[in-house]
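Omission of a single protein chain aside, the complex is shown with its protein chains in their original locations.
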Amino acid sequence: MTATILLQQLINGISLGSLYGLVAIGYTMVYGILRLINFAHGDLLMVASYAAIYGVALFSLPWFVSFPLAIAFTGCMGIVLDRGAYKPLRDAPRISLLISAIGASFLLENMALVVIGGIPKGFPRPAMFAKVIDVLGLRIQVLTIYIPILTLIFLAGLLYIIYRTRVGKAMRAASVDFETTRLMGINVDRIIAITFLIGSSLAAAGGIMWALKYPQVNPFMGVIPGLKAFIAAVLGGIGNIVGAVIGGFLLGLGEIMIVALIPELSQYRDAFSFVILILVLLFRPTGIMGEPITDKT
Amino acid sequence: MSSFFKLDNLVMQFGGLTAVNGFSLELRPGELVGLIGPNGAGKTTVFNMITGVYPPTSGTIHWLGQDLTGMPLHRITARGIARTFQNIRLFTDMSVLENVMVSFHQKIRAGFWSAMLGLPAYVREDQRIHREAMDYLQELGLAHVAEEKAGSLPYGRQRRLEIARALATQPKVLLLDEPAAGMNPQETMELANLVRELRDRHELTIFLIEHDMKFVMGLVERIKVLDYGTTIAEGTPAEIQGNPEVIKAYLGAPKHA
Partner (left out) sequence: MAKSQRHLLLNLAGILLVFLVLLLFERHGSLYQVRILNNMAIFITLAVSYNLVNGICGLLHLGPNAFITIGAYTSALLTMTANEKMMNFIIEPLIWPLSVVHAPFVLSLLAGGLLASLFAFLISFPVLRVRGDYLAIVTLGFGEVVRVLCNAFQSVTNGPLGLKGLSPYTNLWWTWGVAIFTIAVTTKLVNSSYGRAMKAIREDETAARAMGIDPFKHLLLAFLVSAFFSGVAGGLLAHLITTISPTLFTFFFTFNLLIIIVVGGLGSTTGAVLGAALFAWGGEALRVVESPIDLGFLRIPGIPGMRMVIFSIILMGVIIFARRGMMGRSEFSWDALWARLHRPAR
C-alpha cells in the first residue's frame, strides 16, 4: 500500500468518523438526561434525508433552503418522539422505556416504507459538494473535507450552548438530578424537549451529509449508522459530548483502516464495531472520557 | 482467632469526596451496638462497605478470622452477615412468603436437576423451606399476610418483613439500617422489644443505624457517633448523652438543620 492510498483512507476515515460523531452526540445527550438509549435516533437520519429530498423535488426549493428546513423538521420530530413515546413512561420501569424506543424505531421505519415505499430514492447532490479537487496528488471529493469541518463547527456551537448559556446550565443540572432541578424552578420537560431538539437536529445534519455521501435513501438507511454512532458514544464515554465526537472519529477511522490494511476482513466490517463495543464494556465501561456510570435515582 | 468481628480504619472515597474517614469497630458476640449521626454523616456507607455493596477505598473487615474486605455482597451474606435497607427494598411483586423463602435459596442442597425433575429430596427441602419461612413470618407477626404481595403491605409491616427476610438467611450478625424510620412512638417501642427478643432468641449480634435518639438510647449497649465521615464519640448511651461533641453535631451545626 502506498502512502497516497493510506492518506486517502485516513481522510475517508476521518470523514466517516465525524458523521458517526455527529449522530453520537444525540445519543449521548439523551442518555445523559434520561438514561435511555434512544433506539429511534438513527431513524432520524432517514427522516431528514427524505425531508430534504421532498423539499427539493416536491417543492422545488433550492438545497440551501431545503436542507435547513429538513433539519428543523427533524428536530421537531425528535420532540414529537419524546412526547409520544418516552414522556408517558417517565416513571415506568426502564425496560418499558426501552421497549417503547424499539417500537418507535420500527414504527418510523415502517411508516416510511408504507408512505414512501421501499425502493431507494436518489439524493439530489448539489454540484458544489460533488466537486473533486486535487490535494497533494490525492483526488478528494470536497464533501469529504466539508463533513469534518462542519462537525467541528456544530460541536463548538453545542459546547457554547451547554457551557455558556442558561439553557445549557439547566441541561447540565437536569442530567444530574431531575428533582433538584425542578425544585430550582426549572421546567424539566422543557429542558428535555430542547435536548431532543438539539440532538435530533444534529442527527438530521448527519443524515443529510450521509445521504450526500451515499446518495441512496431508503427507509432503513438509519439503522446501521445509528447503531455505530451509539457504539461511538459508548466508546467516547456515554454522557460526554466531546467523547462522543472522539469516539466517532476513532470508530470511523478504525473501520476504514482495518478494511484498508486487511482487505480479507471487509465482510466483517459491520461486526468490527460490535467487537469494539464488547471490548469497551468489558475493560473500560466508562469509555475514553466518561465518568463512572451511575444510576440516577 | 482473637476477634469475632472487626472493622479496621475503613475509608470510602467517591471521586474527591470522603464519605467515611477511618471507621474502626470491634463487635463482641451478642452485643447490641448503635451507630448514630446527622444526615449524610456516612452511616449507610459504613453498612455498604461491610456488606460489600461497594468495597472500601482502604481499611479491612475481619470476621471470624477471615478477611471479608472487598468480597461481593452475596458471599458476605452466605458467611452469616445479613442486613436490612434504609429505603425498604422488598421484592415488591412477590408474595410476603416468597420474599422470605428467597433467603433460604443460598443454602439449598438439592441441585438444579433435582429441582427440575421434582425429586423427593428437592420436594422435601422445598416443603421445609416453606415451613421455616412461615415460622419467621409467625415470629414477626406477618403470618396472616403471607400470601399478599409484599408491595401492598403498609409501611410498618414492610419494615418487619425486611427483618424477617434478613433473619431467614440465618445470620450471626444482623445490620439494621434505620429500622424505626417512619414508625410512630408505639410501633417504635414494640420494635425495640422485638429487636431485643430476636437477639436473645437467635443469638445474634446486632449493629444498627438509627436516627431516633430515644430509640437507640433505650436499646443498645454501646454507641458510635459519626459526623462528616469521622467518628466523633464512642461509649455507653449515658456517656454519649452528655458528650458535648455529639450535642454540637446534632444541634450546634445549623447546616444540618
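Order of writing sets the labels: A and B. Residues in every chain begin at 1.
Going forward, a contact is a pair of C-beta atoms (placed from the backbone, for glycine too) under 8 Å apart; a residue touches a chain by one contact, two chains touch by 3 or more.
Because the structure is a prediction, the values reported are computed rather than measured.
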{"item": "Residue of A:L36, A:I208, A:M221 or A:L253 touching the missing chain in the full complex", "value": "A:L36"}
{"item": "Hidden partner interface residues of chain B, rising order", "value": "51, 53, 72-75, 77-78, 82-83, 85, 89-94, 98, 101-108, 110, 112, 115-116, 118, 122, 125-126, 129, 165-166, 168-169"}
{"item": "Hidden partner interface residues of chain A, rising order", "value": "31, 35-37, 85, 88-89, 92, 94-96, 98-100, 102-104, 106-107, 109-111, 113-114, 117-118, 219, 227, 230-231, 234, 267-268, 270-271, 274-275, 277-278, 281-282, 285"}
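The definition used in the following text is that only the chains that are shown with their structure count from here on.
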{"item": "Centre distance in Å when chain A and chain B are each reduced to the mean of their C-alpha atoms", "value": "47"}
